[in-house]
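All protein chains but one are shown at their positions in the complex.
Labels run A, B and C following the written order; every chain starts at residue 1.
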Amino acid sequence: MPDIDVESLTADLAHPILENDYATRWMGVEVLTLEPGLVRIRMRVRQEMLNGFGITHGGMIFAFADTAFALVCNDPLGDGGTSTVATGADISFLRATRLDDELTATATLRSHQGRTGIYDIQVTTPGDDGSDVVVAEFRGRSRTVSNTAISKK
Amino acid sequence: MPDIDVESLTADLAHPILENDYATRWMGVEVLTLEPGLVRIRMRVRQEMLNGFGITHGGMIFAFADTAFALVCNDPLGDGGTSTVATGADISFLRATRLDDELTATATLRSHQGRTGIYDIQVTTPGDDGSDVVVAEFRGRSRTVSNTAISKK
Amino acid sequence: MPDIDVESLTADLAHPILENDYATRWMGVEVLTLEPGLVRIRMRVRQEMLNGFGITHGGMIFAFADTAFALVCNDPLGDGGTSTVATGADISFLRATRLDDELTATATLRSHQGRTGIYDIQVTTPGDDGSDVVVAEFRGRSRTVSNTAISKK
Partner (left out) sequence: MPDIDVESLTADLAHPILENDYATRWMGVEVLTLEPGLVRIRMRVRQEMLNGFGITHGGMIFAFADTAFALVCNDPLGDGGTSTVATGADISFLRATRLDDELTATATLRSHQGRTGIYDIQVTTPGDDGSDVVVAEFRGRSRTVSNTAISKK
């Protein structure tokens, strides 16, 4: 599947929740795969994503994974009456990345029970030999709520 | 204590690790308190921090808390030979925030054992009655490593 | 406050949820403090709590902290119509303990929002010099549900 820039996608192709997602646009996220239970996205590390050690700010890695999480737990063909939001997440940082590194986040459903979901998002970057190296492991906890609940929250 | 803009602070006043922390600058973080074992910072939610639900992107809340974490676990008067980096973190989102909301992160040391540390960062916002409301609870796990290890990582 | 054996306490003094809590009885937990928002309990490491490395099984440390969590998030004077259950928890192990070591768990409320709560439980043991050493840091996530929901679950 060819890579598609999210700017052009959001209007009609990619996912309704990206349409007004300014944070994801700012990150320059591309959507690579968008299937039920499986999402893959990509971004490149920019200077505004670096921390004082000259490596990618952990919060930017988290934000990138969190976007994949939001995409995988909200079915674009859902009924429109509910939304699924993050109640929390745990992240482990396994390897530092730097300016211009390309990151891929792969999000999958792990478990679902009632209105609660557990999703895993793995962030990788190409290693020196071209094979993927794991940058971070993110586990998201979600809860499905009525849209009314979000707008009032 | 008067609020101080981090742009002016980083050159000589605030904390060495902010000097080249482009992500924290981009967020517009102000340092309110910087003491051993206690850090307080503040930022205002901008449009680029919003997700597709019109609320603050969880990744931006995390990134904000993560900056407080980095500040509290790196003593600005440290010996210069080591740095403390995040190995992971858990965050629980308790309340949504929106455009222009003001966020404060308060970071404290919870436990320290050998090269491992546990830090708690609470993110709050003023509620309708002016008292603080908790937006998120972040618990960071840190490890102290030699500076050589970071530059090679 | 003198130490009190939970066997004698549970009938009328300590906490209704301990009355039929066979796991907590098996662990030999003593209740030291039981106040709103603050609970302290104690137990001694027995042989059945050791793992194959000859140190306390992480699950037993977790179970001990989890009991303190259950006590702190269920008010013994509550209305009787609801119960608060753990939806999840994170634990960091900071120091190994061994046979006959005495463990204390101190549980405090961190944040509360709607039906969701965040509680911190610190497990300590006396160190060589008599001062407390942190064994583990546990952060529990709770949700308050109707008693009907538990009995059907």
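The definition used in the following text is that a contact is a pair of C-beta atoms (placed from the backbone, for glycine too) under 8 Å apart; a residue touches a chain by one contact, two chains touch by 3 or more.
Being a predicted model, the structure only gives us computed values, none of them experimental.
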- prompt: Touching the left-out chain: which of C:33, C:87 or C:144?
  reply: C:87
Statement: The one of C:24, C:106 or C:125 in touch with the missing chain is C:24
- line: Had the left-out chain been drawn, it would touch chain A at residues 90, 92, 94-95, 110-111, 113, 116, 118, 120, 122, 133-134, 137, 139, 141
- prompt: Residues of chain C in contact with the chain that isn't shown?
  reply: 16-26, 47-55, 57-60, 62-67, 70, 83, 85-93, 95-96, 150, 153
- prompt: Given the full complex, what residues of chain B touch the hidden partner chain?
  reply: 87-88, 90, 116, 141
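One rule holds for everything that comes next: only the chains that are shown with their structure count from here on.
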- request: Averaging each chain's C-alpha atoms to get its centre, pick out the one most distant from chain C.
  value: A
- request: For chain B and chain C, let me know how many angstrom lie between their CA-based centres, rounded off.
  value: 30
Message: As a quick test, compute the distance in whole Å between the mean CA positions of chain A and chain B.
response: 21
Query: Counting only residues that touch at least 2 other chains, which ones in chain C make the list?
result: 90, 116, 141
